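This report refers to the structure that appears directly beneath it.
What you see is the complex with one protein chain gone and the rest in place.
The first chain written gets the first letter, and so on, giving A, B and C; residue counts start at 1 in each chain.
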Amino acid sequence: MYPSEHVHEHERGLSEQHMRPPPPADRRADFPHLSEMQTRWNDNDVYGHVNNVVYYAYFDTVINRYLIDHGGLEIEASSVIGVCVESQCRYLESIAFPDRLEAGLRVGRLGTSSARYEIGIFKEEQLCAIGHFVHVFVDRATRKPAPMPERVRTALASLIR
Amino acid sequence: MYPSEHVHEHERGLSEQHMRPPPPADRRADFPHLSEMQTRWNDNDVYGHVNNVVYYAYFDTVINRYLIDHGGLEIEASSVIGVCVESQCRYLESIAFPDRLEAGLRVGRLGTSSARYEIGIFKEEQLCAIGHFVHVFVDRATRKPAPMPERVRTALASLIR
Amino acid sequence: MYPSEHVHEHERGLSEQHMRPPPPADRRADFPHLSEMQTRWNDNDVYGHVNNVVYYAYFDTVINRYLIDHGGLEIEASSVIGVCVESQCRYLESIAFPDRLEAGLRVGRLGTSSARYEIGIFKEEQLCAIGHFVHVFVDRATRKPAPMPERVRTALASLIR
Partner (left out) sequence: MYPSEHVHEHERGLSEQHMRPPPPADRRADFPHLSEMQTRWNDNDVYGHVNNVVYYAYFDTVINRYLIDHGGLEIEASSVIGVCVESQCRYLESIAFPDRLEAGLRVGRLGTSSARYEIGIFKEEQLCAIGHFVHVFVDRATRKPAPMPERVRTALASLIR
């Protein structure tokens, strides 16, 4: 129902061929952390599928939940917090409420005060969307970059692939 | 308050320098279409600024409103609809409810059945975020790519920069 | 397109007659404060109209914007903040993106540390939804009720009808 495969076929044509790279083939096993992701009624937009905006709410949720559960992030209290400076998503297969999804999380690059996450949205074994999200860790008060806490670094290092 | 400028400075350092390209310098005049964008109370997240997810709702809104007003898109009736296959955003300066924003829209590439939009989010003259959004136009019923209607093409062609 | 008037007719029947009170007849002039409210693409749900949830985002926005503009509320700094303890909405006529709406605001009851707002959502002269929202003002740190600041009280008193 979703245009992706047709699009890629179609884009072999001259005029639009360079518009997007070939679709990724990541599997669930390519993500060291997987988390169930519930859909909601109003995730669906007027065309009957999860709206493109909502995928980023899934990204935000799997990342921050991991940081809370494994990296000791305290939303209200931590002196160093992660601020999003870039995000991106490619939509491969449509999904819709009431689908039950999984969000896969891995870390593509880990700096002193920044991390690049890669997120895959799966419906069973099918990769439906893939994207990335860059956090810069900053001092909560000054909003200047600050080294991420050691516990965050350890938690994120275990997700590097 | 937002880490962008500090980050860029910071990223001149060795370890993280290649993480992101230099910040763009687009101005309002670089976007042929500009539309006011209201913020809402719950656009702000727990850190006091518009959540990264919400920018994509601004993107969606400026694009579809343009297609409705200028391209004859009828959400409920058009036989060819635009489906998002990719989106991306870079966050440069923080914004917060109750800021009044403007979304600038231009078209970066126009194919037979696809369009790549570029969107800038401005607070007065300040570029706060910039991103892109790729629509593939599909037959509403089959969801296979279809040439965009002539009226849509004309409307989008006038936004090419 | 919306069931309200038919419903009310229908509900004159025996079995469902007591389900809801008669539809209100409030006009724009019954609200001392009116504020434009933009719709967004993903306000619409799969049935093609603004989702019932979203109306409460309009309520939140018109109330807090008024408190910021007229009552001196500083989201990040005020020591006394308003917390919602009850909200309600009746949906009378459907609305849909890209409608341009107005939210009317008045105060129905003003206590020492609480206020009951009444909000009407209008499309031109047509009342499309009406609801209420109760704020209890609390100390930001302890979350115990606190008298609302004098400037808030004055601002809200001017909205009593």
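The definition used in the following text is that a residue touches a chain if its C-beta (ideal position, glycine included) is under 8 Å from a C-beta of that chain, and two chains touch if they have at least 3 such contacts.
Because the structure is a prediction, the values reported are computed rather than measured.
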| item | value |
| --- | --- |
| Touching the absent chain when the full complex is considered, from C:37, C:62 or C:134 | C:134 |
| Candidate in contact with the missing chain, chosen from A:61, A:78 or A:112 | A:61 |
| Residue numbers in chain A that touch the chain omitted from display | 36-38, 40-42, 44, 48, 57-58, 60-61, 63-65, 68-69, 75-76, 96-98 |
| Where the missing chain touches chain C, by residue | 1-4, 6-7, 10-11, 13, 15-16, 19-20, 46-47, 51-54, 56-57, 60, 75-76, 81, 83-91, 94, 109, 111-114, 116, 133-134, 136, 138, 143-145 |
| Contact set of chain B toward the excluded chain (per top definition) | 41-42, 44-46, 48, 51, 53-54 |
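The criterion applied here is as follows: only the chains that are shown with their structure count from here on.
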| item | value |
| --- | --- |
| Third chains touching both chain B and chain A | C |
| Centroid spacing, where centroids are CA-atom means, of chain A and chain B in whole angstrom | 19 |
| Between chain C and chain A, distance of the C-alpha-averaged centres to the nearest whole Å | 34 |
| Contacts with two or more other chains, residues of chain A listed in rising order | 46, 51, 53-54 |
